[in-house]
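Down below is the structure, laid out as C-alpha coordinates.
As you look at this complex, bear in mind that one protein chain is not there, while each of the others sits in place.
What follows is subunit A.
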Amino acid sequence: MTVLDRHHVRVSGAPGAQPIVFVHGFGCDQNMWRHVAPAFEDAFTVVTFDHVGAGASDLSAYDPVRHGTLQGYADDVLEILRELDLHDVVLVGHSVSAMIGVLAAVAEPEHFDKLVLVGPSPRYTDDHGYTGGFTEADITELLDSLDSNYLGWSSVMAPLIMGNPDRPELGAELTASFCRTDPDIARRFAHVTFLSDNRADLPRVTVPTLVLQCTDDVIAPVAVGQYVRDAVPGARLVLLDATGHCPQLSAPAATTAAIAEFVR
(Lines give C-alpha, C1' and ligand atoms only; values in the text may rest on other atoms or scores of the structure.)
Protein backbone atom coordinates (compact mmCIF):
# COMPACT_ATOMS: atom_id res chain seq x y z
CA MET A 1 0.00 0.00 0.00
CA THR A 2 1.47 3.34 -0.99
CA VAL A 3 1.40 6.52 1.05
CA LEU A 4 -1.24 7.86 -1.33
CA ASP A 5 -3.54 4.87 -0.78
CA ARG A 6 -2.88 4.92 2.93
CA HIS A 7 -4.31 8.43 3.17
CA HIS A 8 -6.81 8.20 0.32
CA VAL A 9 -5.04 11.18 -1.23
CA ARG A 10 -7.02 13.01 -3.89
CA VAL A 11 -5.34 15.37 -6.32
CA SER A 12 -7.31 17.71 -8.55
CA GLY A 13 -7.04 21.11 -10.18
CA ALA A 14 -4.32 22.47 -12.39
CA PRO A 15 -1.45 20.02 -12.93
CA GLY A 16 1.95 21.52 -12.27
CA ALA A 17 0.47 24.60 -10.61
CA GLN A 18 1.34 25.64 -7.07
CA PRO A 19 0.03 23.00 -4.67
CA ILE A 20 -2.54 23.79 -1.99
CA VAL A 21 -2.98 21.01 0.55
CA PHE A 22 -6.10 20.93 2.73
CA VAL A 23 -5.77 19.02 5.99
CA HIS A 24 -8.86 18.02 7.98
CA GLY A 25 -8.99 18.05 11.76
CA PHE A 26 -10.21 15.74 14.51
CA GLY A 27 -13.64 14.15 14.14
CA CYS A 28 -14.15 14.32 10.41
CA ASP A 29 -12.39 13.60 7.11
CA GLN A 30 -11.35 15.29 3.90
CA ASN A 31 -14.99 15.86 2.96
CA MET A 32 -14.75 18.84 5.31
CA TRP A 33 -13.20 20.76 2.43
CA ARG A 34 -15.74 19.97 -0.26
CA HIS A 35 -17.28 23.45 -0.24
CA VAL A 36 -13.92 25.24 -0.24
CA ALA A 37 -11.24 23.21 -2.02
CA PRO A 38 -12.87 23.17 -5.49
CA ALA A 39 -12.66 26.98 -5.63
CA PHE A 40 -8.88 26.67 -5.93
CA GLU A 41 -8.79 24.12 -8.72
CA ASP A 42 -8.49 26.81 -11.41
CA ALA A 43 -5.03 27.94 -10.35
CA PHE A 44 -3.70 25.37 -7.90
CA THR A 45 -2.94 21.69 -7.68
CA VAL A 46 -5.47 20.82 -4.96
CA VAL A 47 -4.60 17.99 -2.58
CA THR A 48 -6.88 16.56 0.10
CA PHE A 49 -6.40 13.41 2.15
CA ASP A 50 -7.61 11.53 5.22
CA HIS A 51 -5.56 11.17 8.37
CA VAL A 52 -4.99 7.55 9.33
CA GLY A 53 -8.13 6.45 11.16
CA ALA A 54 -10.44 8.83 9.30
CA GLY A 55 -12.48 8.58 6.12
CA ALA A 56 -11.17 6.05 3.63
CA SER A 57 -7.67 5.85 5.09
CA ASP A 58 -5.97 2.53 5.75
CA LEU A 59 -6.83 1.82 9.39
CA SER A 60 -4.13 -0.81 9.62
CA ALA A 61 -1.54 1.93 9.09
CA TYR A 62 -2.38 3.36 12.49
CA ASP A 63 0.69 3.13 14.72
CA PRO A 64 0.04 3.98 18.39
CA VAL A 65 3.62 5.16 18.80
CA ARG A 66 3.94 7.20 15.62
CA HIS A 67 0.44 8.60 15.99
CA GLY A 68 0.88 9.10 19.72
CA THR A 69 2.16 12.60 18.99
CA LEU A 70 1.10 15.31 16.55
CA GLN A 71 4.60 15.08 15.09
CA GLY A 72 3.67 11.62 13.78
CA TYR A 73 0.73 13.16 11.92
CA ALA A 74 3.05 15.91 10.64
CA ASP A 75 5.41 13.21 9.40
CA ASP A 76 2.48 11.67 7.51
CA VAL A 77 1.87 15.04 5.84
CA LEU A 78 5.54 15.34 4.90
CA GLU A 79 5.51 11.83 3.45
CA ILE A 80 2.59 12.78 1.23
CA LEU A 81 4.40 15.93 0.07
CA ARG A 82 7.51 13.92 -0.71
CA GLU A 83 5.55 11.20 -2.48
CA LEU A 84 3.82 13.76 -4.70
CA ASP A 85 7.08 15.74 -4.98
CA LEU A 86 5.31 18.92 -3.87
CA HIS A 87 7.17 22.15 -3.21
CA ASP A 88 6.11 25.71 -2.61
CA VAL A 89 3.10 24.28 -0.79
CA VAL A 90 0.22 26.26 0.67
CA LEU A 91 -0.98 24.17 3.59
CA VAL A 92 -4.47 24.85 4.93
CA GLY A 93 -4.91 23.08 8.25
CA HIS A 94 -8.14 23.01 10.21
CA SER A 95 -8.38 22.67 13.98
CA VAL A 96 -5.70 20.29 15.25
CA SER A 97 -4.28 20.05 11.75
CA ALA A 98 -3.37 23.71 11.96
CA MET A 99 -0.79 22.61 14.53
CA ILE A 100 0.08 19.55 12.47
CA GLY A 101 0.79 21.97 9.60
CA VAL A 102 2.90 24.13 11.91
CA LEU A 103 4.96 21.09 12.96
CA ALA A 104 5.44 20.02 9.34
CA ALA A 105 6.47 23.54 8.30
CA VAL A 106 8.91 23.80 11.20
CA ALA A 107 10.43 20.40 10.44
CA GLU A 108 10.88 20.90 6.69
CA PRO A 109 10.26 24.56 5.83
CA GLU A 110 11.73 24.08 2.36
CA HIS A 111 8.47 22.43 1.24
CA PHE A 112 6.25 25.33 2.21
CA ASP A 113 5.25 28.68 0.80
CA LYS A 114 2.42 29.65 3.13
CA LEU A 115 0.35 28.36 6.03
CA VAL A 116 -3.35 28.94 6.61
CA LEU A 117 -4.43 27.99 10.11
CA VAL A 118 -8.21 27.61 10.45
CA GLY A 119 -9.39 27.66 14.07
CA PRO A 120 -5.94 26.80 15.45
CA SER A 121 -5.18 26.16 19.10
CA PRO A 122 -1.65 25.43 20.30
CA ARG A 123 -2.99 24.21 23.63
CA TYR A 124 -6.59 23.45 24.50
CA THR A 125 -6.23 23.32 28.26
CA ASP A 126 -5.62 26.35 30.44
CA ASP A 127 -2.17 26.96 31.87
CA HIS A 128 -0.60 29.62 34.08
CA GLY A 129 -1.11 32.86 32.21
CA TYR A 130 -2.65 31.10 29.22
CA THR A 131 -6.31 30.54 28.41
CA GLY A 132 -6.90 27.58 26.16
CA GLY A 133 -10.59 27.40 26.99
CA PHE A 134 -10.69 23.97 28.62
CA THR A 135 -9.73 22.32 31.86
CA GLU A 136 -8.25 18.85 31.97
CA ALA A 137 -11.55 17.69 33.47
CA ASP A 138 -13.30 18.96 30.33
CA ILE A 139 -11.01 16.86 28.18
CA THR A 140 -11.63 13.81 30.35
CA GLU A 141 -15.31 14.41 29.81
CA LEU A 142 -14.78 14.61 26.06
CA LEU A 143 -13.05 11.24 26.14
CA ASP A 144 -16.00 9.88 28.11
CA SER A 145 -18.42 11.28 25.56
CA LEU A 146 -16.43 9.54 22.84
CA ASP A 147 -16.89 6.35 24.80
CA SER A 148 -20.63 6.94 25.05
CA ASN A 149 -20.68 7.23 21.31
CA TYR A 150 -18.75 4.03 20.88
CA LEU A 151 -21.78 2.46 19.31
CA GLY A 152 -22.67 5.61 17.45
CA TRP A 153 -19.22 5.93 15.98
CA SER A 154 -19.25 2.34 14.93
CA SER A 155 -22.46 2.83 13.05
CA VAL A 156 -21.05 5.97 11.49
CA MET A 157 -18.26 3.81 10.14
CA ALA A 158 -20.76 1.53 8.47
CA PRO A 159 -22.19 2.82 5.23
CA LEU A 160 -25.43 4.66 5.85
CA ILE A 161 -27.85 3.32 3.36
CA MET A 162 -30.19 6.20 3.09
CA GLY A 163 -31.25 8.44 0.32
CA ASN A 164 -30.90 12.17 0.48
CA PRO A 165 -34.01 13.36 -1.32
CA ASP A 166 -33.46 16.96 -0.26
CA ARG A 167 -30.01 17.13 -1.72
CA PRO A 168 -29.87 14.83 -4.73
CA GLU A 169 -26.73 16.59 -5.89
CA LEU A 170 -24.81 14.83 -3.13
CA GLY A 171 -25.51 11.42 -4.60
CA ALA A 172 -25.55 8.09 -2.84
CA GLU A 173 -21.82 7.48 -2.80
CA LEU A 174 -21.04 10.59 -0.81
CA THR A 175 -23.82 10.32 1.72
CA ALA A 176 -22.39 6.96 2.65
CA SER A 177 -19.07 8.19 3.90
CA PHE A 178 -18.98 11.55 5.66
CA CYS A 179 -16.89 11.88 8.77
CA ARG A 180 -16.21 8.21 9.19
CA THR A 181 -13.80 7.72 12.05
CA ASP A 182 -12.56 4.56 13.65
CA PRO A 183 -13.78 4.82 17.28
CA ASP A 184 -10.64 3.49 18.90
CA ILE A 185 -8.35 5.69 16.83
CA ALA A 186 -10.68 8.67 17.40
CA ARG A 187 -10.28 8.24 21.12
CA ARG A 188 -6.48 8.14 20.89
CA PHE A 189 -6.44 11.03 18.45
CA ALA A 190 -8.57 13.01 20.90
CA HIS A 191 -5.98 12.36 23.61
CA VAL A 192 -3.16 13.53 21.39
CA THR A 193 -5.11 16.51 20.07
CA PHE A 194 -6.54 17.94 23.23
CA LEU A 195 -3.60 17.29 25.53
CA SER A 196 -0.91 18.66 23.20
CA ASP A 197 1.02 21.83 23.87
CA ASN A 198 2.58 23.33 20.76
CA ARG A 199 2.99 26.89 21.96
CA ALA A 200 6.78 26.65 21.72
CA ASP A 201 6.57 25.65 18.05
CA LEU A 202 4.75 28.77 16.92
CA PRO A 203 7.74 31.18 16.98
CA ARG A 204 9.70 28.70 14.85
CA VAL A 205 7.41 29.10 11.84
CA THR A 206 9.29 30.86 9.05
CA VAL A 207 6.65 31.00 6.29
CA PRO A 208 3.91 33.64 5.89
CA THR A 209 0.94 32.58 7.98
CA LEU A 210 -2.75 33.45 8.00
CA VAL A 211 -4.91 32.68 11.02
CA LEU A 212 -8.62 32.27 10.24
CA GLN A 213 -10.76 32.53 13.31
CA CYS A 214 -14.52 32.37 13.81
CA THR A 215 -16.12 35.00 15.97
CA ASP A 216 -17.98 32.39 18.00
CA ASP A 217 -16.08 29.13 18.33
CA VAL A 218 -16.38 27.01 21.48
CA ILE A 219 -13.29 24.98 20.54
CA ALA A 220 -10.92 27.81 19.71
CA PRO A 221 -11.93 31.11 21.28
CA VAL A 222 -10.92 34.39 19.64
CA ALA A 223 -8.29 34.98 22.33
CA VAL A 224 -6.52 31.78 21.25
CA GLY A 225 -6.52 32.94 17.62
CA GLN A 226 -4.98 36.19 18.75
CA TYR A 227 -2.37 34.29 20.75
CA VAL A 228 -1.41 32.31 17.63
CA ARG A 229 -1.19 35.48 15.55
CA ASP A 230 1.08 37.10 18.13
CA ALA A 231 3.28 34.02 18.51
CA VAL A 232 3.86 33.22 14.83
CA PRO A 233 6.27 35.77 13.36
CA GLY A 234 4.47 38.09 10.95
CA ALA A 235 1.18 36.20 11.08
CA ARG A 236 -2.09 37.87 10.12
CA LEU A 237 -5.45 37.22 11.73
CA VAL A 238 -8.74 37.36 9.87
CA LEU A 239 -11.92 37.09 11.90
CA LEU A 240 -14.70 35.31 10.04
CA ASP A 241 -18.22 36.29 10.93
CA ALA A 242 -19.17 32.67 11.48
CA THR A 243 -20.46 30.52 14.28
CA GLY A 244 -18.92 27.25 15.32
CA HIS A 245 -15.63 25.54 14.72
CA CYS A 246 -16.01 24.69 11.05
CA PRO A 247 -16.27 27.86 8.96
CA GLN A 248 -15.47 25.84 5.84
CA LEU A 249 -18.93 24.32 6.34
CA SER A 250 -20.92 27.09 8.03
CA ALA A 251 -19.44 29.96 5.99
CA PRO A 252 -17.72 28.42 2.98
CA ALA A 253 -17.85 31.55 0.82
CA ALA A 254 -16.23 33.77 3.44
CA THR A 255 -13.64 31.09 4.23
CA THR A 256 -12.80 30.65 0.55
CA ALA A 257 -12.52 34.40 0.05
CA ALA A 258 -10.20 34.84 3.03
CA ILE A 259 -7.89 32.03 1.90
CA ALA A 260 -7.94 33.27 -1.69
CA GLU A 261 -7.06 36.79 -0.65
CA PHE A 262 -4.00 35.43 1.14
CA VAL A 263 -2.72 32.92 -1.41
CA ARG A 264 -3.68 34.25 -4.83
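To be clear about the criterion, contacts are C-beta pairs under 8 Å (C-beta built on N, C-alpha and C of every residue); 3 or more make two chains touch, one makes a residue touch a chain; residues count from 1.
Going forward, contacts and distances are computed from a predicted model.
From the set "SpoIIE family protein phosphatase", "cysteine desulfurase", "3-oxoacid CoA-transferase" or "CBO0543 family protein", the protein name that UniProt assigns to the chain left out of the figure is "SpoIIE family protein phosphatase".
The missing chain, though absent from the display, is touched by one residue of A:C28, A:V47 or A:L103; that residue is A:C28. From the set A:T48, A:S95 or A:S196, the residue in touch with the chain omitted from the display is A:S95, counting the whole complex. Listed residues A:F134, A:Y227 or A:F262: the one in touch with the omitted chain is A:F134.
Here one chain is not drawn; of A:D42, A:D88, A:D127 or A:D144, the residue touching it is A:D144. The omitted chain makes contact with just one of the residues A:S12, A:T206, A:Q226 or A:S250: A:S250. Although one chain is not shown, part of subunit A still touches it, namely residues 25-28, 31-32, 34, 95, 134-135, 138-152, 155-156, 160, 162, 164, 166-167, 169-170, 175, 178-179, 181, 194, 217-219, 243-246, 249-250.
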